[in-house]
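FYI, not all chains are in this one, though none of them got moved.
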Amino acid sequence: MSEDAVGLAAVTVLAVLEQAYFSLQVIYARRKYSVSPPATTGPPEFERIFRAQANCSEYFPIFITVLWMSGLFFSQGASSVCGLLYLYGRFRYFRGYSQSAQGRLAPLYFSAQVLWVLIGFSCVGVLLAFCRVYLALDLIGRLTEA
Amino acid sequence: MSEDAVGLAAVTVLAVLEQAYFSLQVIYARRKYSVSPPATTGPPEFERIFRAQANCSEYFPIFITVLWMSGLFFSQGASSVCGLLYLYGRFRYFRGYSQSAQGRLAPLYFSAQVLWVLIGFSCVGVLLAFCRVYLALDLIGRLTEA
């Protein structure tokens, strides 16, 4: 299975490297603003960085899940491109949110839209496979014949 | 691999849609109770919705992991059914917790039990595969012969 999913795997490893970067930023911020664990509150500058990483962490498993559902059931190429766009959006979200709460909004809408595209691809891909497997119905074939 | 895991994929995509719903509920609650990021504290009504989504997010990767371990190593059908039950339990958990902390308990026990069933399926499935691959021992065959 692995060889033909190398594009998805590359985006996946990039996503992990991005999360590592966000975690390191929180560690530096904890030192800079002297917010020692288990504390998670401090000056607004720290709390924005902490929440930016928490939000990215919260969506990481959702992103990886739809990246692979979309890649395996719809299109690896299109999913990998969307994956890269999402990671770019998340990077800008983290940077923006670190500067100001307002600064997170534009990249948030961008990455949310890309995530919805991946969710859409996943729904279409799984639905088509469902029809093929359980209803022996090739929807695409039918539509192109019509 | 993908065609024969379409049941698991369908439950997986549903799980992602459910997480999207929970996230949107937090965004509406932030507006309704004017709790602007990076703040995460506010009136109890907000904090229950925030924590309900945080708890569901925390268990999402664990659920997806055991759904696929159980589906690939034990039974796709049984795992998909348990997956749907779990998502139903989580939906009631979120709704209940939004109303009151007490309201989360019944659905919590229900979804925890379903999760333990999926963990049990995963343990049995992986153990049987382990015996087959590393000990050339077909435990099921032996038990049915006995």
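By written order: A and B. Residues from 1 in each chain.
Please note the rule applied: a residue touches a chain if its C-beta (ideal position, glycine included) is under 8 Å from a C-beta of that chain, and two chains touch if they have at least 3 such contacts.
These numbers were taken from a predicted model, which means no experiment stands behind them.
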We see 2 chains here; how many are in the full complex? 3
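The rule is simple: only the chains that are shown with their structure count from here on.
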Just give me the whole-number Å value for how far the CA centre of chain A lies from that of chain B. 19
Could you pull out which chain B residues touch chain A in their complex? 1-4, 6, 9-10, 12-13, 15-17, 19-20, 36-40, 54, 57, 60-61, 64
Sites on chain A touched by chain B in the complex: 1, 44, 47-48, 50-51, 58, 61-62, 65-66, 69, 72-73, 97, 101, 104, 119, 122-123, 126, 129-130, 132-134
